[in-house]
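Some notes on the structure that comes next.
Yeah, one chain of the complex is gone here, protein chain that is, but the others are all in their spots.
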Amino acid sequence: MSEGAVDIKNLVKTYVDDRGRPTFTAVKNISLHIEDGEFMVLVGPSGCGKSTTLRMVAGLEKISSGTISIGGRVVNELEPKDRGIAMVFQNYALYPHMTIFNNMAFGLQLAKKTKEFISESVGRTSKALGLDHMLERKPHALSGGQRQRVALGRAIVRSPKVFLFDEPLSNLDAKMRVQMRSEISKLHAQLGSTMIYVTHDQVEAMTMGDRICVMRDGNIMQVADPLTLYRQPDNLFVAGFIGSPPMNLLKGKVQKRDGSLVFVEGAEKNGLTLPLQGRLETLASKYVDKDIVFGVRPEHLADQVKDSAHIPVVSTVEISEPMGSESLVYLKAGTGNMIARIHGEHLYHLGEQVTIQVNLDKVSLFDAATENVIR
Amino acid sequence: MTASQKLLVRKTIAHAFMICFLILILVPFVMVVSASFRQGNFAPSRFIPDKVSLDHWRYVFGIPYQEVVNPATGETRLIKPTTPPLFWFWNSIKVSFIASTGIILLSGSAAYAFARLQFRFRAITLNSLLILQMFPMVLSLVAFYVILDFLGQYFQWTGLNTHAGLIMVYLGGISNYIWMIKGYFETIPPSMEESARIDGASQFQTFTRILIPISLPIFAVVFILSFISYMSEYPVASVVLQSGDNWTLAVGANSFLYEQEKLWGRFAALAVLSGVPITVVFLMCQRFVIGGLTSGGVKE
Partner (left out) sequence: MNGGLPIRQILVVLVAIPGLYLSFEAYQAGNAWVALAILIIVCLGAFVFLSESGYTYRYLFPGLLGFGLFVIFPIAYMVFLSFTKYNSQHLLSFDRALALFRQETFSVGKVSYRYRLFALGNDRYILYLEDENDSAKCFGSSPIELKAGEQPKGEQEPVKLEALRPGATIKGTILEVGQITREKLFIPMRGRQFALPDDTLVGLEGLKRFASLQRVWTFNPDGSLTNNKDGTTIRPDFKRGYFVDNQGQKIGVGFRTFSGLENYLRILSDPRIQSPFFKIFVWTVCFSAISVVLTFAVGMLLAVILEWKELNFRGGYRTLLILPYAVPAVLSILIFKGLFNQEFGAVNGFLRAAFGFTLEWETNPWGARLMIVLVNVWLGYPYMMLICTGMLQSIPSGIYEASAIEGSTPSIDFFRITLPLVLPPLIPILVSSFAFNFNNFNLIYLLTAGGPKMVGGGIAGETDLLVNYTFNIAFRDSGTDYGLASAIATLLFLIVGFLAWMNLKLSGKNVKM
């Protein structure tokens, strides 16, 4: 296996109280393989176990059971400093009493590197990060973005096999966040090291990751590259988590009407009725009279017919958010609500009747009971 | 060594160190309890007394007992203290309690002025308070003597050899407590008091009805710390209080240790009797004290 590959096998983390009785299981038996040089994002809502997993890779949390290997070597019993990793923290964790130079040099000094080596490494890194003119300042004299760069520099300077990021951009303002995102991505392209990045922001995940691992309640929901997650979510959670605004999810039943299968939303008389054709028919055939979830993304709802794959749905506009080149329109159709992202500069008014074209090619069907996608 | 093995070794070392240190620290307490039950007045030297006797305890409570004077003839004599040492303990509690209460009132109101009010000479007064307090109280004894002697001529209850006089001297030591309370007041945003003023409260009422109730923790800390320090104060008390039944605990306890004959047994009984309740009360209030002392911080 290559130097920077990380292999997580059957990892479990259970917290215990003072007497050793288990109280809460944060990570419930996950397995994940991260390739050498890959940018893997762990994403999910608060409490899903992503930070805990990251900290177990770092060695800051004890592993309850399972193994973590870095570069082919099991590191469960290794101290953090012996694992070949570097970490960037959410609140930077800079040493307040040391200059920027010393903050970045500390790890190298501990590794007993020569003064020249340290000076050269720190100089090079700080220049690349635009920090070389403030090396004598202390952290409190720096802005949030600058501090985060120092934290980054501190990690880079040690040439680790694996970089770990624990929600590093959460404390920054929106503009700085966008800037730092691209800097980290550039850094990855430059160094080619393995990077494991934890965030709760799915936009960050989608824009930065080679692959994304979506987690929820201590379990992995799906691991895939961004596009696959977007196009082929494995389950309802991933479908609703990825994409902004989220996928429209309509609950209903498959029914046979006049020899063909239809999806009846809300399973009521005035519910939306959508014909299930082609690919969808095959998928739905095993679910006649069963509950399913009909999922279609806002961007796949158009107001003009594109081709025969589109199905018209009459709906009423409830709220319209014009964004300039497109509008987010909140629609009521049947007994359900939908959001549509409609291209164009047309202004939609409250109560306006719109015929929405649903792109059936892009629709996903989910088993309502198991929440898994129907394939 | 693996990480968890290292952790275990470190934990064991830490526990071992703690236990050894604690044993060393607590030896004096064990010794003094043992000495209080040991017959005779030997210096504390054993963990378990060789001959157990309750005589010292009887003495401390003022209960008369027979002491063997001549072992050969079995002749005994009655031992009874003129002032039961218990009384000294009570004196100390009285003096310390009243003095601590007075300290809270005086330093609390002064701290309020420094923290919330503006007036001329505020800065100078504050700094001078701190610097002038540095003069050791011991050396002011001549002046104290002069003042109390003078007062005692006209107001019998406040002169030398009175508790009131001693308390008055103690009430001069407000400087450090003013700084503590002022510091605490300054961490409380004035917006609550300002809101009360708008609602119609007078300045004094914002002080008594808003600020004081919120500041109870610091008052508790000041009370406890000053109480303990008055319990232990020796030189001024020994000069001001001249008659045996007026003595405080500190003076009385030391009186057992004459140059020629040190009555360790009696001293031990008195020390245990008075030390235990104070320690227990302190431990019960330790939450406050620790909170008050640990509220300092590192700047980020």
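Labels A and B are assigned to the chains in the order they are written; within every chain, residues are numbered from 1.
The rule is simple: a contact is a pair of C-beta atoms (placed from the backbone, for glycine too) under 8 Å apart; a residue touches a chain by one contact, two chains touch by 3 or more.
In this text the structure is predicted, and so the values were computed from the model without any measurement.
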Option from B:L171, B:I188 or B:I212 whose C-beta touches the chain left out: B:L171
Of A:I34, A:I70, A:I85 or A:L129, the one touching the omitted chain in the full complex: A:I85
For subunit A, the residues touching the chain missing from this view: 18, 58-60, 79-81, 85-87, 89, 91-97, 106-107, 110-111, 154, 158
For subunit B, the residues touching the chain missing from this view: 7, 10-11, 14-15, 17-18, 21-22, 25-29, 31-32, 35, 42-46, 105-107, 109-110, 112-113, 117-119, 122-123, 125-127, 129-136, 138-144, 146-147, 150-151, 153-155, 168-169, 171-175, 178-179, 203, 228, 231-235, 249-250, 253-254, 257, 262, 264, 267-268, 271, 274-275, 278-279, 282-283, 286, 289-290, 293-300
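Keep in mind that, in the parts below, only the chains that are shown with their structure count from here on.
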Between subunit A and subunit B, centroid-to-centroid distance (C-alpha), Å: 61
Complex interface listing, subunit A residues touching subunit B: 59, 62, 77-79, 96, 140
Of all residues in subunit B, those that touch subunit A in their complex: 2-4, 6, 298-300
